[in-house]
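Some chains have been omitted; the remaining ones sit where they do in the full complex.
Order of writing sets the labels: A, B and C. Residues in every chain begin at 1.
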Amino acid sequence: MKEGANEHHGHGGLDSIRERLRVFAAERQWEQFHTPKNLASALVVEAAELLEPFQWLNHGTKTELGADMYMAVKHEMADVLSYLVMLADKLEIDLVSATHEKITLNALKYPVDKVKGDARKYSDY
Amino acid sequence: MKEGANEHHGHGGLDSIRERLRVFAAERQWEQFHTPKNLASALVVEAAELLEPFQWLNHGTKTELGADMYMAVKHEMADVLSYLVMLADKLEIDLVSATHEKITLNALKYPVDKVKGDARKYSDY
Amino acid sequence: MKEGANEHHGHGGLDSIRERLRVFAAERQWEQFHTPKNLASALVVEAAELLEPFQWLNHGTKTELGADMYMAVKHEMADVLSYLVMLADKLEIDLVSATHEKITLNALKYPVDKVKGDARKYSDY
């Protein structure tokens, strides 16, 4: 790519991440560890690290987090996305399509008139 | 890309997801539940649901998963991405930029000549 | 305590659980799946299922949970403890001793006069 700072935000945001992660793992000979099962494990580990800064806070707004935790959160979110992209790559899943498909299914599962303002129905309890 | 069914894969794949999720939550009056802390909790719950089909398998390849588990995995990945996009939206984080930034940091943290083929150094143990 | 229905609460509460879980797995020929890695995966899956009922609540008190979620929480806690006991069994760890050891270490790590009333120091941020 040659377009400089904007390259990451252009066409194929997730594609450019996938490409860099493929090179990253290949250079380190880490593909051997990247079974789908292991990537799913690593993903939940990162998701929990993302939750950690929030665990004793009230709501976890940007202000409540403060600069250090905000940065930590940003980087943990990046780790989650990285493992998600790597797992999708291994399993040949188009993340963006799958997500649009799931949102459509959720719209059927949670009809507006039945769940409006109600967290309990939201959670199947 | 120009139009129709392919629109989700073009420029702004995550942007189109973010827009749909905003509408989805607004219609159901669920924004009140979507504090960053709650979204981070929901994200780890979905990440664990993503891990569940893999838990007793050897490697979790597409073949080993089978069609039903593969579909379940795909939808759980969609849920993880949805919460990640919602959390990024609340915290005003550009996910793709943050991930490129983190990959660059990881390249410095794990120099090829020190970690090549070595999972142990990879994990800080 | 002497006998019958109360036996589970007497000497060796965790021992009696471990014994039942050994029999349970052996009868079903599930030991083959119970590698430490798989048990640790199953444990985090159950821990996330335990978090799920709380995810949209304010504090998750008994009253706020309500009867159905309270029962679900109770059973998920049981699942977490079961996997913890099974993992400890495989790795030959005495859970109660290990926990007393860790509490002693934590008392040194978090001196009362440095962390009193402060969640932030508690979390290493």
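Following the convention adopted for this analysis, contacts are C-beta pairs under 8 Å (C-beta built on N, C-alpha and C of every residue); 3 or more make two chains touch, one makes a residue touch a chain.
For clarity, every value in this text was computed on a predicted model and none was experimentally measured.
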Complete-assembly copy number [criterion: all chains share one sequence; 3 shown]: 4
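Quick note on the criterion: only the chains that are shown with their structure count from here on.
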Same or different contact residues where chain C meets its copy chain A, judged by the half mark: same
Euclidean distance of C-alpha centroids - chain A vs chain B, Å: 2
Where chain A and chain C are represented by their mean Cα positions, the distance between them in whole Å: 27
Junction residues of chain A, two or more chains touched: 41, 44, 48, 57, 119, 122
Interfacial residue positions of chain A with respect to chain B in the complex: 8-14, 16-17, 20-21, 24, 27-30, 32-33, 35-38, 40-41, 43-44, 47-48, 50-51, 54, 57-62, 65, 70, 73-75, 77-82, 84, 87-88, 91-103, 105-107, 110, 112, 115-117, 119, 122
In the complex, chain C residues that touch chain B: 33, 38, 41-42, 44-45, 47-49, 51-52, 54-56
Chain A contact footprint on chain C (complex, rising order): 41, 44, 48, 52-53, 55-57, 66, 68-69, 72, 119-120, 122-123, 125
